[in-house]
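Removed: one protein chain of the complex. Kept in place: all other protein chains.
What follows is chain A.
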(Lines give C-alpha, C1' and ligand atoms only; values in the text may rest on other atoms or scores of the structure.)
Protein backbone atom coordinates (compact mmCIF):
# COMPACT_ATOMS: atom_id res chain seq x y z
CA UNK A 1 0.00 0.00 0.00
CA UNK A 2 2.71 2.45 -1.01
CA UNK A 3 1.71 6.02 -1.69
CA UNK A 4 3.42 8.16 -4.28
CA UNK A 5 3.11 11.88 -3.82
CA UNK A 6 2.11 13.51 -7.09
CA UNK A 7 1.92 17.10 -5.87
CA UNK A 8 2.01 19.15 -2.71
CA UNK A 9 1.07 22.80 -2.33
CA UNK A 10 0.90 24.91 0.79
CA UNK A 11 -2.70 26.05 1.18
CA UNK A 12 -4.58 27.93 3.92
CA UNK A 13 -1.75 27.25 6.36
CA UNK A 14 -1.79 23.53 5.63
CA UNK A 15 -1.07 21.40 2.57
CA UNK A 16 -3.10 20.35 -0.44
CA UNK A 17 -1.58 17.14 -1.69
CA UNK A 18 -2.31 14.55 -4.39
CA UNK A 19 -1.17 10.93 -4.10
CA UNK A 20 -1.19 7.91 -6.37
CA UNK A 21 -1.40 4.27 -5.31
CA UNK A 22 -2.17 0.82 -6.66
CA UNK A 23 -5.73 0.00 -5.72
CA UNK A 24 -6.47 -3.61 -4.84
CA UNK A 25 -10.22 -3.11 -5.21
CA UNK A 26 -10.05 -1.38 -8.58
CA UNK A 27 -6.93 -3.15 -9.88
CA UNK A 28 -5.48 0.02 -11.36
CA UNK A 29 -3.50 3.07 -10.32
CA UNK A 30 -5.70 5.60 -8.52
CA UNK A 31 -5.15 9.18 -7.52
CA UNK A 32 -6.74 10.94 -4.60
CA UNK A 33 -6.42 14.43 -3.13
CA UNK A 34 -5.94 15.07 0.56
CA UNK A 35 -6.02 18.40 2.37
CA UNK A 36 -4.05 18.46 5.63
CA UNK A 37 -5.01 21.38 7.89
CA UNK A 38 -2.37 23.09 10.10
CA UNK A 39 -3.77 21.17 13.05
CA UNK A 40 -2.71 17.87 11.44
CA UNK A 41 0.93 18.76 12.13
CA UNK A 42 0.40 18.46 15.86
CA UNK A 43 -2.57 16.16 16.38
CA UNK A 44 -5.14 13.79 15.00
CA UNK A 45 -7.88 15.27 12.91
CA UNK A 46 -11.26 14.08 11.73
CA UNK A 47 -11.70 13.24 8.05
CA UNK A 48 -14.36 14.33 5.61
CA UNK A 49 -14.60 12.32 2.38
CA UNK A 50 -15.73 14.22 -0.68
CA UNK A 51 -17.19 12.29 -3.61
CA UNK A 52 -17.23 14.18 -6.90
CA UNK A 53 -19.73 14.06 -9.73
CA UNK A 54 -19.80 12.73 -13.28
CA UNK A 55 -16.69 13.38 -15.43
CA UNK A 56 -14.68 14.70 -12.45
CA UNK A 57 -11.23 13.66 -11.27
CA UNK A 58 -9.68 14.36 -7.87
CA UNK A 59 -8.75 17.83 -9.25
CA UNK A 60 -12.14 19.49 -9.65
CA UNK A 61 -12.95 19.69 -5.96
CA UNK A 62 -9.56 20.90 -4.78
CA UNK A 63 -9.25 23.61 -7.43
CA UNK A 64 -12.82 24.91 -7.52
CA UNK A 65 -14.76 24.24 -4.33
CA UNK A 66 -12.84 26.58 -2.00
CA UNK A 67 -12.99 24.19 0.92
CA UNK A 68 -9.49 24.61 2.32
CA UNK A 69 -9.90 27.76 4.43
CA UNK A 70 -12.89 26.36 6.26
CA UNK A 71 -11.19 22.97 6.63
CA UNK A 72 -8.15 24.70 8.12
CA UNK A 73 -10.33 26.69 10.50
CA UNK A 74 -12.16 23.62 11.77
CA UNK A 75 -9.13 21.29 11.63
CA UNK A 76 -10.62 18.78 9.20
CA UNK A 77 -8.72 16.58 6.74
CA UNK A 78 -10.56 16.38 3.42
CA UNK A 79 -10.04 13.38 1.15
CA UNK A 80 -11.28 13.61 -2.44
CA UNK A 81 -10.90 10.42 -4.53
CA UNK A 82 -11.28 10.06 -8.29
CA UNK A 83 -14.72 9.08 -9.62
CA UNK A 84 -13.91 5.77 -11.34
CA UNK A 85 -11.08 3.38 -12.19
CA UNK A 86 -8.97 4.62 -15.07
CA UNK A 87 -7.00 3.00 -17.87
CA UNK A 88 -8.46 -0.51 -17.46
CA UNK A 89 -8.94 -0.97 -21.21
CA UNK A 90 -12.51 -2.16 -20.91
CA UNK A 91 -14.45 -2.02 -24.14
CA UNK A 92 -16.89 0.88 -24.11
CA UNK A 93 -15.27 2.46 -21.06
CA UNK A 94 -14.75 5.80 -22.79
CA UNK A 95 -17.80 5.84 -25.02
CA UNK A 96 -20.00 8.14 -22.98
CA UNK A 97 -19.53 10.75 -20.28
CA UNK A 98 -22.20 9.33 -17.98
CA UNK A 99 -21.02 5.68 -17.96
CA UNK A 100 -17.60 4.07 -17.56
CA UNK A 101 -14.61 6.35 -16.98
CA UNK A 102 -15.50 9.27 -14.71
CA UNK A 103 -18.85 7.68 -13.90
CA UNK A 104 -18.30 4.88 -11.39
CA UNK A 105 -21.53 5.72 -9.56
CA UNK A 106 -20.03 4.43 -6.30
CA UNK A 107 -21.38 0.89 -6.76
CA UNK A 108 -19.67 -2.52 -6.82
CA UNK A 109 -20.38 -3.77 -10.36
CA UNK A 110 -21.64 -7.35 -10.73
CA UNK A 111 -21.81 -7.53 -14.51
CA UNK A 112 -19.13 -8.34 -17.01
CA UNK A 113 -16.93 -6.68 -18.11
CA UNK A 114 -17.16 -4.12 -15.28
CA UNK A 115 -17.14 -6.31 -12.17
CA UNK A 116 -13.36 -6.68 -11.93
CA UNK A 117 -12.51 -2.99 -11.77
CA UNK A 118 -15.66 -0.97 -11.12
CA UNK A 119 -15.84 -1.44 -7.35
CA UNK A 120 -16.02 2.21 -6.29
CA UNK A 121 -18.33 1.52 -3.33
CA UNK A 122 -15.83 -0.79 -1.65
CA UNK A 123 -13.01 1.52 -2.65
CA UNK A 124 -14.44 4.62 -0.94
CA UNK A 125 -15.90 2.84 2.11
CA UNK A 126 -13.14 0.28 2.82
CA UNK A 127 -9.87 0.48 0.93
CA UNK A 128 -9.45 4.25 0.88
CA UNK A 129 -10.27 4.85 4.59
CA UNK A 130 -7.78 2.12 5.58
CA UNK A 131 -5.14 3.73 3.41
CA UNK A 132 -5.85 7.21 4.79
CA UNK A 133 -5.90 6.08 8.41
CA UNK A 134 -2.60 4.25 7.93
CA UNK A 135 -0.79 7.17 6.32
CA UNK A 136 -2.19 10.37 7.84
CA UNK A 137 -2.83 11.70 11.38
CA UNK A 138 -6.53 10.85 11.44
CA UNK A 139 -9.03 9.96 14.10
CA UNK A 140 -10.80 6.97 12.47
CA UNK A 141 -13.82 7.38 14.78
CA UNK A 142 -14.52 10.83 13.42
CA UNK A 143 -15.36 10.47 9.74
CA UNK A 144 -17.97 12.15 7.60
CA UNK A 145 -18.96 12.21 3.95
CA UNK A 146 -20.22 14.68 1.38
CA UNK A 147 -20.44 14.99 -2.36
CA UNK A 148 -21.90 16.55 -5.44
CA UNK A 149 -24.44 15.16 -7.93
CA UNK A 150 -23.34 11.53 -8.56
CA UNK A 151 -21.03 12.05 -5.56
CA UNK A 152 -23.98 13.34 -3.55
CA UNK A 153 -25.71 10.07 -4.34
CA UNK A 154 -22.51 8.30 -3.27
CA UNK A 155 -22.33 10.21 0.02
CA UNK A 156 -25.97 9.53 0.85
CA UNK A 157 -25.80 5.79 0.13
CA UNK A 158 -22.51 5.37 2.01
CA UNK A 159 -24.07 7.00 5.08
CA UNK A 160 -27.38 5.14 4.80
CA UNK A 161 -25.77 1.74 4.15
CA UNK A 162 -23.30 2.06 7.03
CA UNK A 163 -25.21 3.35 10.08
CA UNK A 164 -22.80 4.98 12.53
CA UNK A 165 -19.78 4.88 10.24
CA UNK A 166 -20.13 8.51 9.21
CA UNK A 167 -20.80 11.11 11.89
CA UNK A 168 -22.23 13.58 9.40
CA UNK A 169 -23.46 13.62 5.83
CA UNK A 170 -24.32 16.38 3.40
CA UNK A 171 -24.75 16.75 -0.33
CA UNK A 172 -24.89 19.28 -3.14
CA UNK A 173 -27.52 18.59 -5.82
CA UNK A 174 -27.41 14.81 -5.21
CA UNK A 175 -28.98 12.19 -7.48
CA UNK A 176 -31.53 11.18 -4.85
CA UNK A 177 -33.43 8.40 -6.53
CA UNK A 178 -31.20 6.86 -9.27
CA UNK A 179 -33.51 3.92 -10.00
CA UNK A 180 -36.08 6.46 -11.22
CA UNK A 181 -33.84 8.67 -13.37
CA UNK A 182 -32.16 8.18 -16.78
CA UNK A 183 -28.58 8.51 -15.45
CA UNK A 184 -29.15 5.96 -12.72
CA UNK A 185 -31.01 3.53 -14.93
CA UNK A 186 -28.25 3.60 -17.54
CA UNK A 187 -25.47 3.13 -14.98
CA UNK A 188 -27.20 0.51 -12.83
CA UNK A 189 -28.34 -1.62 -15.75
CA UNK A 190 -24.77 -1.54 -17.05
CA UNK A 191 -23.00 -2.25 -13.76
CA UNK A 192 -25.63 -4.34 -11.95
CA UNK A 193 -27.64 -6.00 -14.71
CA UNK A 194 -31.31 -5.98 -15.52
CA UNK A 195 -32.63 -7.17 -12.14
CA UNK A 196 -33.93 -3.90 -10.71
CA UNK A 197 -34.13 -5.29 -7.17
CA UNK A 198 -30.31 -5.26 -7.01
CA UNK A 199 -30.34 -1.54 -7.91
CA UNK A 200 -32.24 -0.64 -4.77
CA UNK A 201 -29.22 -1.40 -2.59
CA UNK A 202 -27.63 1.72 -4.08
CA UNK A 203 -30.62 4.08 -4.09
CA UNK A 204 -30.72 6.75 -1.36
CA UNK A 205 -34.51 7.09 -1.41
CA UNK A 206 -35.04 3.31 -1.09
CA UNK A 207 -32.33 3.02 1.56
CA UNK A 208 -33.80 5.90 3.60
CA UNK A 209 -37.15 4.13 3.75
CA UNK A 210 -35.58 1.22 5.61
CA UNK A 211 -32.85 3.06 7.53
CA UNK A 212 -32.39 2.24 11.16
CA UNK A 213 -29.40 3.37 13.10
CA UNK A 214 -28.01 6.41 14.86
CA UNK A 215 -29.77 9.69 14.18
CA UNK A 216 -28.60 11.31 10.95
CA UNK A 217 -28.68 15.04 10.25
CA UNK A 218 -28.56 15.56 6.50
CA UNK A 219 -27.88 18.94 4.88
CA UNK A 220 -28.71 19.21 1.19
CA UNK A 221 -28.26 22.26 -1.03
CA UNK A 222 -29.81 22.37 -4.47
CA UNK A 223 -29.67 25.11 -7.10
CA UNK A 224 -33.12 26.07 -8.32
CA UNK A 225 -31.84 26.80 -11.84
CA UNK A 226 -30.04 23.46 -12.07
CA UNK A 227 -30.73 22.03 -15.56
CA UNK A 228 -30.53 18.48 -14.21
CA UNK A 229 -33.16 19.24 -11.56
CA UNK A 230 -35.65 20.23 -14.25
CA UNK A 231 -34.55 17.23 -16.35
CA UNK A 232 -35.67 14.95 -13.47
CA UNK A 233 -32.21 13.46 -12.97
CA UNK A 234 -31.95 14.48 -9.29
CA UNK A 235 -35.47 13.92 -7.84
CA UNK A 236 -34.91 15.41 -4.37
CA UNK A 237 -38.67 15.52 -3.67
CA UNK A 238 -38.76 11.71 -3.54
CA UNK A 239 -36.06 11.60 -0.88
CA UNK A 240 -37.66 14.41 1.14
CA UNK A 241 -41.03 12.64 1.09
CA UNK A 242 -39.48 9.42 2.44
CA UNK A 243 -37.41 11.25 5.05
CA UNK A 244 -40.47 13.21 6.21
CA UNK A 245 -42.37 9.97 6.61
CA UNK A 246 -39.48 8.17 8.33
CA UNK A 247 -38.60 11.24 10.42
CA UNK A 248 -35.01 11.33 9.19
CA UNK A 249 -33.83 14.91 9.80
CA UNK A 250 -33.06 16.74 6.56
CA UNK A 251 -32.63 20.42 5.89
CA UNK A 252 -33.08 20.88 2.15
CA UNK A 253 -32.30 24.35 0.81
CA UNK A 254 -33.41 25.33 -2.67
CA UNK A 255 -31.04 28.15 -3.64
CA UNK A 256 -32.56 30.54 -6.17
CA UNK A 257 -30.49 31.32 -9.27
CA UNK A 258 -27.81 28.65 -8.74
CA UNK A 259 -27.03 25.95 -11.29
CA UNK A 260 -25.25 22.58 -11.10
CA UNK A 261 -21.69 23.93 -11.30
CA UNK A 262 -18.82 24.29 -8.85
CA UNK A 263 -19.73 27.99 -8.63
CA UNK A 264 -22.82 26.80 -6.76
CA UNK A 265 -20.75 24.42 -4.58
CA UNK A 266 -18.23 27.15 -3.78
CA UNK A 267 -21.05 29.43 -2.58
CA UNK A 268 -22.23 27.06 0.15
CA UNK A 269 -19.07 25.10 0.94
CA UNK A 270 -18.55 26.93 4.25
CA UNK A 271 -22.02 26.00 5.47
CA UNK A 272 -21.35 22.34 4.70
CA UNK A 273 -17.94 22.24 6.38
CA UNK A 274 -19.48 23.94 9.41
CA UNK A 275 -22.22 21.30 9.39
CA UNK A 276 -19.61 18.53 9.34
CA UNK A 277 -17.46 20.26 11.97
CA UNK A 278 -20.42 20.35 14.35
CA UNK A 279 -20.48 16.54 14.42
CA UNK A 280 -16.79 15.84 13.82
CA UNK A 281 -15.58 18.17 16.55
CA UNK A 282 -18.42 17.51 19.01
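In this section, a contact is a pair of C-beta atoms (placed from the backbone, for glycine too) under 8 Å apart; a residue touches a chain by one contact, two chains touch by 3 or more; residues count from 1.
The rule is short, and it goes like this: contacts and distances are computed from a predicted model.
In the listed set "Exoribonuclease phosphorolytic domain-containing protein", "Elongin-C", "CTLH/CRA C-terminal to lish motif domain-containing protein" or "Fibronectin type III and SPRY domain containing 2", the entry agreeing with the UniProt name of the missing subunit chain is "Fibronectin type III and SPRY domain containing 2". For the chain missing from the display, the contacting residue among A:169, A:207 or A:248 is A:248, taking the whole complex into account. Of the listed positions A:27, A:130, A:196 or A:224, the one in contact with the omitted chain in the full complex is A:224.
Remark: the residues of chain A touching the chain excluded from display are 215, 217, 219, 224, 240, 243-244, 247-256, 274-275, 277-278, 281-282.
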